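The next block holds one structure in the form of structure tokens; read it before the comments.
One protein chain is absent from this view; the other protein chains keep their places.
Order as written gives the chain letters A and B; numbering starts at 1 within each chain.
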Amino acid sequence: MDFIRYLSELPPVKLDRLYESHFTCQAVLRSLPPIAKQYVLRLLFIEQPIAGETMRGWAKPEALGKHNAAMERLDQLRVLLETGGKSGKKDASYRLNPVFQQQLQRALSGAIGPPKDPLPPALASHKPSPADLNAYALKQWESLLLFLANAGAPGGERRGDQEPSKMIKGLLRRAGLMGTSDEGGVRISDEGFRFLLMDLYKQLWVVVREYVAEIEDQGLDGAQVTCFLMELGFYPLGEPHGVNRLSSLQKRVVEDLASVGLVYIQKAGGQSCFYPTRLASNLSASLSESSTWQPAEGFIIVETNFRTYGYTTSPLQIAILRLFTRIEYVLPNLVVGTITRESVNTAFSNGITADQIVAYLQQHAAPQIRQRVPVVPETVADQVRLWERDRNRVQQSRAVLYEEFPSQERFAAVVDYARQVGALLWQNPIERRFVASDGRHDDIRAFIRNQSRT
Amino acid sequence: MSPAGPHPQGPPADALLQDAEEDGDLEAEEAGRDARAWEREYADERSWEMLQEDDAGLLRALDVTAQQRERRRRHLAAPAARIRRGMIRYLVLVVDLSRAAAEVDFHPSRMAVVAALVEVFIREFFDQNPLSHLGIIALRAGVAQRLTELSGSPQSHITALKASLGADGEASLQNGLDLARAALAPIPAYGHREVVVVSSALTTCDPGDIHAAIAACKKHRIRCSVVGLAAEVYICATLARLTGGTYTIATSEGHLRDLLLEHAPPPPALQQDAPASLIRMGFPQRQPDGAASICACHADLRLDGAYVCPRCKARVCELPTECHVCSITLMSSPHLARSYHHLFPVPPYDEWQASSSSAALPATCFACQAGLPGVAGGATGVRLVCPRCARHFCFDCDAIVHESLHNCPGCECRPAAPDDPPG
């Protein structure tokens, strides 16, 4: 989602420049909703504009809502351009963005594959296996998240052994995930808590978006960086790529990404090359519920008696579980906890929502219970949502209490006026007092003064 | 009695203790039996002995060869030769809903289990015998009731059975047989008549001579089979033996399901059971959607596409059915084709022996490209070879080919041999 929002916020000129890279076009195609993808495929080899009426006829009558949503998304991303059309939407005809179309055609005819680089002999002997790459990506990414989680732990102790680089800290602060605490150190913010429970795809895109924004703030070319990132997403896994053919900007990007875990740099004898990891492939993954690669297998089992069993040794996952469960036992490979009202309330006060907790439990469910329907027992999910609603029982709004009216008619007149302006919150005619919202206090006061004059 | 004289408090303590002991024994015995039931699974089968460790002390993946061979044995037991079968069957299902059906030795009760399994059976029956008809009779309170007439649509039978579940009274086998015989009387001579009795009662309460009823069934060439849930009953065994059917008794729910489903494929048939004849049939074409016409089965104006009888041009909504105007049987070729695999079964595959030939072995299954055992680093299990086309297949494809696909992919990819089925 973030990718789309990011792209749609770009000005049209920049977007067109992005589309000059066929990798971006492919990534954009993948991230469209299914119906929009079909529409793009149908228009891919057609040069003439197609009438909007024709396109509407492609969808079944009861699916008009989906059709409109798809058209809107295509329009937002400037994939579909309106041509001609005199009087508004009725006669509009559409065609694909020519740059987009051309690049996509080139990509699909198989004429371009990902670039190949011969491996320098010095490095060939140390080629990392896919398992090594995965482990590296996992370690880097988790250290970033662990830093964030520990910053939220009470007292802000640094339990991790590795602090992320300054650049990453800057990114986190920029994204609003961290703020300064009262003592002057850094502390995780509400947004940061929500970030920890998001799924990997969204997390990755938050970091990447901030990174691109930072690059742009430094006056460099953000579009080139975005194109390069898209390109990374399409590289086959575990294949080395030489650094020499990259521009200086791209080299810098590669180094920065290595600290996050998206690529792995190998240096030997003056030569260096980089390997994209599985995290990088997520950059160009399509959107669907559980399709992105998780760095680790699911590990949580939630029982109907609110007990959670997490089969994990990773300090990050334990820290995340600590956010909303009460940990009871920590064994060498197992963490046992209970979801209680207090623990969940602590999470709510940190800004996490019930839906995020349930979604996190679902995504990280252990493989043995993934087949279970529903993955998280309904009792637990419902109870967590009920606890959240408990907190919303009281709604507050700033208001002013009006009392001691001399007569019933006066009271009734003011109440009517308050009701007309929509500020009336509560009234008690017997005691002649009412409450109106603070925003309209001046109007009501003016009305009362006018009334007392007449 | 205690020697100190009668106790004023009530029954002597000895007797109480004895009762308590007996009750205690009974409970203890029952508890022991329950405990042993689940323990038996581990004690008898010793599943832990099948685990093996490799050099590093880690568990190796289970060798599934033995399990696969065991499962294949069941398939090989079924006859594969091309024998004459009764393809057009008229089957009456007699369901025992007497008091004995309310027993709870099958959970939740025998009746509920039978109802669920009969539904599965009905669907499987119509899936494998699309030209056949089925009717249901219930035995309840000493009489036999006709729940559904002989017809070819599965849904009507299932709903009728579900609507009338209630156990009561005695089962009367003779009444059931007489009613079944009456229901099977009007069918044409080329149809095979069958009765399958699902019996839970150990007794039968008959108004006349049951042997006469059995003799009448034999004379009318009705093949009666019985599936029992309780114990073996002599009269059921006699019935099955005299009419050429089978008598089987289920020991558990899974076993009952297997026994019932054994009656779904067409049984072998003899010439004198049903003389061969040529049946006149129509093969209607489906009209495209949008043609408005009045259909004969619902007496209503319909707009969607339907079939037109080739002889009298009346409209029918679904196949297979009988034309409402001229009574010709209307069929579509896929329906007939559904039954062809009974007549032309795929020959069972042979297990590949390591010693046969030293030619290079294919590393993947011909049908699904999965890795085959016998190659270095391959999976464990059996490797199977088709006797006709000599292609290699994996265990899972063998199960698929013989149970649901009924085509050998290898034989389909070569020119027709003389012993192949006709087109």
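To be clear about the criterion, a contact is a pair of C-beta atoms (placed from the backbone, for glycine too) under 8 Å apart; a residue touches a chain by one contact, two chains touch by 3 or more.
Convention: contacts and distances are computed from a predicted model.
**Q** Any idea which of "Protein DPCD", "Large ribosomal subunit protein bL17m", "General transcription and DNA repair factor IIH subunit TFB4" or "Exoribonuclease phosphorolytic domain-containing protein" UniProt assigns to the chain that's been left out?
**A** Not shown, but named in UniProt as "General transcription and DNA repair factor IIH subunit TFB4".
**Q** So one chain is hidden, and I want to know which residue out of B:A212, B:L303 or B:C368 touches that hidden chain in the complete assembly.
**A** B:C368
**Q** Tell me which residue among A:A51, A:L108, A:A135 or A:L200 touches the hidden chain in the full complex.
**A** The missing chain is touched by A:L108.
**Q** Spell out the interface residues on chain A facing the chain that's missing from view.
**A** 26, 29-30, 34-35, 37-38, 41-42, 44-46, 57-60, 63, 66-67, 107-114, 116, 234-237, 239, 278, 281, 284-286, 288-291, 293, 370-371
**Q** By the contact definition given up top, give the residues of chain B that touch the hidden chain.
**A** The list for chain B reads 84, 87-88, 131, 185-191, 220, 271, 274-289, 305, 307, 310-311, 318-319, 326-328, 331-341, 343-344, 363-371, 375, 377-379, 396-397, 400-401, 404-410, 412-416, 420-423.
In this text, only the chains that are shown with their structure count from here on.
**Q** Measure off the straight-line distance from the CA centroid of chain A to the CA centroid of chain B, and report it in whole Å.
**A** Each chain's C-alpha centroid was found; their separation is 53 Å.
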